[in-house]
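With one protein chain removed, the remaining protein chains of the complex are shown where they sit.
Presenting subunit A:
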Amino acid sequence: MNVATERLIQLGLLVAILGGWQLGVSTGVIDVFFFPAPVDIFNQIVNWVIDPNFYRHVTITLTETVLGYVIGTGLGVAAGVWLGLSRSAARILDPFIKGLNAIPRVVLAPIFVLWLGLGLWSKVALAVTLVFFITFFNAMQGVREVNPVVLANARILGAKRSELLRHVYFPAAASWILSSLRTSVGFAVVGAIIGEYLGASAGLGYLIAQAEGNFDAVGVFAGIIILAVFVLVIDRVLDVVENRLIKWRPNAAEEKTA
């Protein structure tokens, strides 16, 4: 099947779903209280997008997401590489890490609010706890799976420890780390949104919570769609970064488009 046909089918599916939905609403089959009309949702989104006030919320959520993401992945990569290299440290810390990872992150939100207040940082902290473990486990695995022959070769060629890190461990772990960086984006957003949802005065999560409080399903759906677009945009940016960074990998580009 060629690309054009596939695109056409995709478009057809979208039209069928949204059209059917809209039709169901206008014929009264679907209750707008629970499933508001697509047209209304679209209008709500447009209203938000043209309202300059709306960007304050986006900016806040974006800031929380980015901070949580950067801090969480930074700590995750550093800790993962360290524990990947040091087997004894990994063995000692293993039960603690497993224990911490077993805690459902959402229950931490009230504690973070208690510690850090209702502002930005309680959301950042929640995002960090979600993001950290994903990158941490991937970075550790990536470092451990370095090809021992390649490692021995680099050492014989005279690489010192810092050079091994730079020329062998990091590039070898890069594909693991990068794949975890992409999964983490979603979690960073989840952390920020849940934090806002549970207690905040601004942000996309706050908007959704407010709409829900008013039984405004249109606002909830519009918020969800905006969030999805938000994540897709960040994901796209990372896609570009990833292909830049690991151009040495066979078929990196082909696999992506396939």
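As a convention for this text, contacts are C-beta pairs under 8 Å (C-beta built on N, C-alpha and C of every residue); 3 or more make two chains touch, one makes a residue touch a chain; residues count from 1.
Heads up, the rule we're going with is that contacts and distances are computed from a predicted model.
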Open item on the list: According to UniProt, what is the chain that's been left out of this complex called? Choose from "SnoaL-like domain-containing protein", "Pyruvate synthase subunit porC", "pH adaption potassium efflux system protein PhaE" or "Mannosyltransferase".
Closed with: "Mannosyltransferase"
TODO: Among A:V3, A:A102, A:L157 or A:V240, single out the residue that touches the unshown chain.
DONE: A:L157
- [ ] Would you indicate which residue among A:L108, A:A125 or A:A174 is in contact with the undisplayed chain?
- [x] A:A174
TODO: Considering the whole complex rather than only what is displayed, give the residues of subunit A touching the chain that is not shown.
DONE: 149-150, 152-160, 163, 167-168, 171-172, 174, 246, 248-250
